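Every protein chain except one is present and positioned as in the full complex.
This part shows chain A:
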Amino acid sequence: MKAASVRKQGWWALAALTISALLLLGLMISLAVSIGEIAIPLATTAEAVSNRLFGTQFELSRIHQGIVWDYRLSRALVAASAGASLSLCGAVLQALLRNPLAEPYVLGISAGASTGAVCVMILGLGYGVLGLSSGAFIGAVIAFLLVGFLATGAGGTGERIILCGVAGSQLFTALTSYIVTTSANAEQARGILFWLLGSLSGVRWPDVYLSVPIALTGFVICMAHVRALDAFAFGTDAAASLGIAVRRVQILLSGLTAAMTASVVSMVGSIGFVGLVIPHAARFLVGPGHRRLLPATALGGAIYMVGADIVSRIIIPQQVLPIGVVTALFGAPAFAVILYRVRRSA
């Protein structure tokens, strides 16, 4: 009975936490839409959204209506779903590979994406049919398949998979550098650098229609495997002896995280830090059980990324900082504080 009542309390706390996180996310998105070079009051934002969603007829300037709907809202929604996807991938890979340093790019995906991007951007591969995003996506998938192939050949244990990822990443990074140094002019090189650090500037509604369903589908599939992810704590043999179909879960979830990460990277560049650190921060908050960890991680990642986007737009007047710079610049010290406090309380 005692365990049952503790559990009930736990569920209430969890429900309260989830609702507050969702509210916070809503607030952050509203702020992200209101804040910018042209400040728009929250009420106007709400009216503009309501005009588009519910067909209300609030009187608004067409500029405000346009900024809210066409630029900032789509941008905030893509930021939220990219943050959720990357953090979720990080949490899943940390469990699958049993390595706290695992993150979405550990399997060579961002390196492959950058190679794909420079192939399109600088070498002009794809004959004008492939855009930067498709190039990056194809590069990411090729890199992942190569790393997966190497890892299977090397025995497929956590450590070896990571080593294969390192090898793959190095190879593709070198390829990118080779192409950039031999073929790019200064302007192109700068463009590549910015793209690598992540940017939400070009994001519009079609990106929302892609990134939000990807994040939600990925979340649902990962949530269906929370028991398996928990069971990996003591390694693959322990998971198998607990009834988990280890091979199937490994292939499914690594493929899923690769697809999610590749699509995020091809849309907004390789934004670092979020996928590595948000899962750890969430673990401090709700513990290591994946049934709680995954929702907390996804929401945390979404909130963090929207916040980082706001900061990236306002910190330097008249200029947008690459969002990857912000996620790390503000996240690293915050993470250090969390680590320090956890150590002190332990």
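Details
In the analysis below, a residue touches a chain if its C-beta (ideal position, glycine included) is under 8 Å from a C-beta of that chain, and two chains touch if they have at least 3 such contacts; residues count from 1.
In this text, contacts and distances are computed from a predicted model.
Protein name for the hidden chain, per its UniProt entry and selected from "Anti-sigma-W factor RsiW", "ABC transporter ATP-binding protein", "Insulinase family protein" or "Plastocyanin": "ABC transporter ATP-binding protein".
Of the candidate positions A:43, A:63, A:123 or A:238, contact with the hidden chain is made by A:238. For the chain missing from the display, the contacting residue among A:13, A:123, A:224 or A:336 is A:224, taking the whole complex into account. Mapped onto chain A, the footprint of the missing chain covers residues 3-4, 7, 98, 100, 223-224, 227, 230-231, 233-235, 237-238, 240-245, 283, 287-289.
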